[in-house]
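Removed: one protein chain of the complex. Kept in place: all other protein chains.
Our next item is chain A:
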Amino acid sequence: MVGLSLGEKHFIQGGIDQNIRSDGRKRDTYRPISVETGVIPQANGSARIRIGATEVIASVKAELGRPDALQPDQGKVAIFVDCSPVAEPMFEGRGGEELSTELSVVLQHCLLGGKSGAGAGIDLSSLIVAEGKICWDLYIDGLVISSDGNLLDALGAAIKAALSNTGIPRVQVAAGALGDEQPEVDISDEEFLQFDTSGVPVIVTLTKVGRHYIVDATSEEESQMSSAVSVSINRKGHICGLSKRGSAGLDPSVISDMISVARHISEQLINKLDSEISAAEAGEDEM
């Protein structure tokens, strides 16, 4: 929990009004972002993202499973988020469950598209091994290690980085299985397939404090927010998902204004993330 005095509240709000925030940033600048990939050796792909004092880890694990009867040509992806009490004593016991569920649901909406899998950032048909019989199930786990606001953007970025780090083993399906029989598979230990992650969107959250909105709010700033809009945008500038939090209502014209600002900011964020991810992977190869 953030406990702020009246003076501190005025200071934060006044700073945002004058376009210079408590840490010297402008309203539309992010804190420094650092990316580290391959942090969890037992996962197929993983990444750790630090945005200021916020730190999250995302891991991707692939398991062979059976595709859904309704979508026999698609694999399955599930996103789970956990808020560790290490980050905030409030998350102790079941205290973090509400926030964890909220974050998982928003991420699921933003990254995976609708139920049919249309509009997903990941091409679900690339996860199929044998149509109607075998597919890859991707389990994406996010863990919040340190929380200083803007968890959603950080988790979105971490998942994007973890997916680009993911290698799925190549699978050989033995021919000759008839009808309903499950065919035998041979999982390669050496050959790995990389995902096409260019379509994975980033999430930009705009937090409204007073009359203005800011990006990448710290937890102090988040405690002063009236509402926040999270927009997930892919490289082409298409909006993949949208969610609004907070109690205060927003004027529709303000929302469309926020979306266009978010689109503009997402371009910078995607470029920044891409260069950080490739730098992290280059660093990992050297080790």
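Keep in mind that, in the parts below, a residue touches a chain if its C-beta (ideal position, glycine included) is under 8 Å from a C-beta of that chain, and two chains touch if they have at least 3 such contacts; residues count from 1.
Please note the rule applied: contacts and distances are computed from a predicted model.
A.B. asks: Name the absent chain by its UniProt protein name; which of "Exosome complex component RRP41 homolog", "Nucleoporin SEH1", "DNA replication complex GINS protein PSF3" or "Dynein intermediate chain 2, ciliary" is it?
C.D. replies: Checked against "Exosome complex component RRP41 homolog", "Nucleoporin SEH1", "DNA replication complex GINS protein PSF3" or "Dynein intermediate chain 2, ciliary": the hidden chain maps to "Exosome complex component RRP41 homolog".
A.B. asks: Tell me which residue among A:85, A:249 or A:283 touches the hidden chain in the full complex.
C.D. replies: Checking the options A:85, A:249 or A:283, the one contacting the hidden chain is A:85.
A.B. asks: Of the residues listed, A:13, A:108 or A:146, which one is in contact with the missing chain?
C.D. replies: The missing chain is touched by A:146.
A.B. asks: Thinking of the whole complex, not just what is shown, which of A:61, A:133, A:170 or A:235 touches the missing chain?
C.D. replies: Here the residue in touch with the unshown chain is A:61.
A.B. asks: Thinking of the whole complex, not just what is shown, which of A:43, A:111, A:158 or A:228 touches the missing chain?
C.D. replies: A:43
A.B. asks: Just the residue numbers, please: which parts of chain A touch the chain that's not shown?
C.D. replies: Against the left-out chain, chain A lists 40-43, 46, 53, 55, 57, 59, 61, 63, 80, 82, 84-89, 92-94, 97, 139, 141, 143, 145-148.
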